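The complex appears here without one of its protein chains, the remainder shown in place.
Let's look at subunit A:
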Amino acid sequence: MSEPILELRGINKSFGPVHVLHDIDFTVRAGEVTALVGDNGAGKSTMVKSIAGIHPIDSGEVLFEGQPVTIHSPREAADYGIEVVYQDLALCENLDIVQNMFLGRERGKYGLLDEADMEQAARKTLASLSVRTVKSVRTSVASLSGGQRQTVAIAKSVLWDSKVVLLDEPTAALGVAQTRQVLDLVRRLAEQGLGVVLISHNMNDVFEVSDRIACLYLGRMAAQLPTKDVTHGQVVELITAGRSGDLGIARPETATI
């Protein structure tokens, strides 16, 4: 078991009268894939956005590498090495792979772009992730498949010495072969020592790549367990009812939302 790299302690978040996150405890470990599961509206996205600095938290503590931190903006999150790959990817279709990977953080002096340097770095990053599906790093994103785009978005997030990568349903819209490639990529990120958080609805994906499963139920953390200690059925029960036997919330609240 490795060191926790990112830790949430007792996080609360409300939008007006709606209490979305209740006393969330959550740990991300370096070199591990932590799957974050939960039904629609359980608070997964809110939790990710709180970590990314998009939604400020109301109370609770965030520890990064053991130090308490407050993250006010996506930029600050990126400065700590926390990257989020959102479901809609947000790539610039007209730009090529290199241009997208370096967007906003272009290399070069005096405002001029050092294309050769960026191209080389992009190639190196893709190679280190054993990405072989893209023929040329100068292909425009518009002509890439869904899986390749996901790959570019993920590779973009690890280009920057990042330590934690949060992936929001990276396989949601992909076919079988492409899902396979992205899951391999997720695994490789963890092997490179990053803390990976994988949000997914797909139990097969979750069991295949994750080391731990964290299950949200109506804004509460129902359980966070090593993947090998739970079964499919238990996780599904945790997602739908918030408890499964001895696991989960002791007295699940009635669904009011």
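Note that a contact is a pair of C-beta atoms (placed from the backbone, for glycine too) under 8 Å apart; a residue touches a chain by one contact, two chains touch by 3 or more; residues count from 1.
Everything below uses one rule, namely that contacts and distances are computed from a predicted model.
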{"item": "Protein name, per the UniProt record, of whichever chain is missing from view (\"Glutamate transport system permease protein\", \"Monosaccharide ABC transporter membrane protein (CUT2 family)\", \"Large ribosomal subunit protein bL32\" or \"Phosphoribosylformylglycinamidine synthase subunit PurL\")", "value": "\"Monosaccharide ABC transporter membrane protein (CUT2 family)\""}
{"item": "Absent-chain contact - pick from A:D39, A:E65 or A:E106", "value": "A:E106"}
{"item": "Interface with the undisplayed chain - residues on subunit A", "value": "74-75, 78, 86, 90-96, 99, 103-106, 108, 111-113, 115-116, 119, 138, 142-143"}
